[in-house]
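Everything below concerns the one structure shown next.
A protein chain is absent from this complex, but the other protein chains hold their places.
In order of appearance the chains are A, B and C, and numbering begins at 1 in each one.
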Amino acid sequence: MDAQEIIARRVAQELKPGNLVNLGIGIPTLVANYVSPDLKVFFQSENGLIGTGPIPEQGLAHPLLTDAGGRPISALPGASTFDSAMSFALIRGGHVDVTVLGGLQVDAGGHLANWMIPGKMVPGMGGAMDLVAGAKRVIVAMQHAAKGKSKIVKQCNLPLTSSRAVSLVVTDLAVIGFPDGKAALIETAPGVSVGEVMAVTEAELVVGDSVPEMKI
Amino acid sequence: MDAQEIIARRVAQELKPGNLVNLGIGIPTLVANYVSPDLKVFFQSENGLIGTGPIPEQGLAHPLLTDAGGRPISALPGASTFDSAMSFALIRGGHVDVTVLGGLQVDAGGHLANWMIPGKMVPGMGGAMDLVAGAKRVIVAMQHAAKGKSKIVKQCNLPLTSSRAVSLVVTDLAVIGFPDGKAALIETAPGVSVGEVMAVTEAELVVGDSVPEMKI
Amino acid sequence: MRAVSVEEAVAMIPTGASLMVGGFMGVGTPERLLDELVRQKKSNLTIISNDAATPGKGVGKLFDATLVSRLTATHIGLNPKAQQQMLTNQVAVDLIPQGTFAERIRAGGSGLGGVLTPTGVGTLVAEGKRQIEVDGKPYLLETALRAQFALVHAFLADYLGNLSYALTSRNFNPVMAMAADTVIVTAEHIVPVGVIAPDHVMTPAPLVDYLITNSNG
Partner (left out) sequence: MRAVSVEEAVAMIPTGASLMVGGFMGVGTPERLLDELVRQKKSNLTIISNDAATPGKGVGKLFDATLVSRLTATHIGLNPKAQQQMLTNQVAVDLIPQGTFAERIRAGGSGLGGVLTPTGVGTLVAEGKRQIEVDGKPYLLETALRAQFALVHAFLADYLGNLSYALTSRNFNPVMAMAADTVIVTAEHIVPVGVIAPDHVMTPAPLVDYLITNSNG
């Protein structure tokens, strides 16, 4: 199982029946592959759709039915469409149960930075700031480290996406939560020891007596 | 021609082709009777309809198609319906070209009081405050005097509906405008002299060299 | 979304609850829920509704049964019973402009703290409110409004909970369906998934918590 699959499978377990879920681009998009249709989860595309389905078959793509990247998408039976003011009323208003977003850094207090690297081209935050400010639960799905550097940091030195803390971080090595506002190691990836996680994590992690392995 | 008909006929002349118009209850409602269908004026009912038509024939009333008083109404071809947030976005946002409202008092500065008499039962302002704050033009349609007392006063002693001045007042005796923020006599009703208007008006009126009669 | 009977739904509403009730002069009001509130004698209610309808109709039924202790509305001129209960201080009434009422509820459902409106500036409505200038123009800060429950009436509801409304019965129903902790819906017709086209859904399914399925009325 590769790193992305570990992350996507583990995040999928966080979704509950009937949840309204918004998936960011990158690893978060893969989460949909591991969610059983029986769960009846609703996926929102912030360009104005609830009920997104798989990529349409050749010849069945409609130019006016796309995802937030402008790519053809399908709509499941029971889908609904709406304008952007409504789409973000749903997001900001707490009607999205779970959003899954990529991250550049998450710090020991659960703060996320995922939209800007100073000195580099800034493409814009799109819907990320509203999602972190408004969704009921914010889950960050990302690699634990990049170029050998921990992405779970003591304090973000990149600009924050929100002053609100995220709910959960799922990486290829661990699941990290923020009970009492402090980063805590909740699970380790299969075959990864607590010591191995600690060794590659810059932030201090609260560790309980026994840390279970992800069941994926 | 009775007082109400004089007022309604004269107000109707203020409506221009394609205008979006909101009529209040009472005398304002009568204005629709004197507007030619050729004008293609759109009438809005603030409970969520553009394109109100006449009272439906017996047996053709639908319980879910009503005016703001809850009475059956009809919808003309090309009508549209919407929720109350949209209805007042249209009103507050300046998309309503003309609103015609009843009045208790209008003062020399054009301020309207029409929602509350202290000491009496206060039913609520409904949509009146938004209409006066937001419509492009606000026309007050009312009797010039009530119980022998001028309703065109020096200064309103009843609570104001808005700090914004109205555009025009049409009464059974006169048309009064507010160029430069001061009440001015623009027209008199047929057979009514300038002197007669002045005699029953508490507010000072600016009067030009010649004041035309309403052409109704 | 869960399908429940009207009796079960109303049993979940405690005495003293705050309820947003859709409808405009009783048009687009979930009458069956109001009848059941009366039958189960849920009293001391805080009601947020455009108006008080008329005796015997819509929200008016709650005043007939003297179940209301607070009311936020825009106009109660056509319900003498509600007026009398206001004058005798049985009901504390907060009357606010209709556009402000709509925006406060929309803000409550959209995660906004409030909006700046020109409506009411320089009037009695401004009393006790913050006035904020933007580009030299004064506005009132009107804050978000929410309730524990929203009682909503749709024309069509599908088996997932997607809703559409007909003609002037839409009014405050869609904004209220976003501004309460729990949303309970009655519908004129409950239809299979797909009958309401995606573009015609006015309240998306995930917003609805309970759909009343008693067949009568």
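We take it that a contact is a pair of C-beta atoms (placed from the backbone, for glycine too) under 8 Å apart; a residue touches a chain by one contact, two chains touch by 3 or more.
Computed from a predicted model, the values in this text were never measured in an experiment.
Partner chains of the missing chain, restricted to those shown and counted over the full complex, are A, B, C.
Listed residues C:Ala11, C:Ala92 or C:Ile132: the one in touch with the omitted chain is C:Ile132. Only one of the listed residues, A:Leu39, A:Met116 or A:Val206, touches the absent chain: A:Met116.
Contact with the omitted chain, checked across A:Gln13, A:Thr66 or A:Ser167, is made by A:Thr66.
Which of A:Pro54, A:Pro77, A:Gly126 or A:Pro190 touches the hidden chain is settled by the complete complex: it is A:Gly126. Only one residue from A:Asn47, A:Gln143 or A:Ser167 touches the chain missing from this view: A:Asn47. Summarising the interface, subunit B meets the missing chain with residues 18-20, 42, 49-51, 75, 77-82, 88-95, 97, 133-134.
Against the chain not displayed here, subunit A makes contact via residues 45-49, 62-66, 68-70, 73, 75, 81-85, 87-88, 91-92, 116, 121-130, 133-134, 159-164.
Contacts to the hidden chain, counted on subunit C, fall at residues 103, 107, 110-118, 130, 132, 134-135, 137, 139, 141, 143-144, 164-167, 170, 198-200.
Here is the rule we go by: only the chains that are shown with their structure count from here on.
When the partners of subunit A are compared with those of subunit C, no chain appears in both lists.
In terms of their C-alpha centroids, the spacing between subunit A and subunit C amounts to 34 Å. In whole angstrom, the spacing between the mean C-alpha positions of subunit A and subunit B is 54.
In subunit C, 106 are the positions where the chain touches two or more neighbouring chains simultaneously. In subunit A, there is no position where the chain touches two or more neighbouring chains simultaneously.
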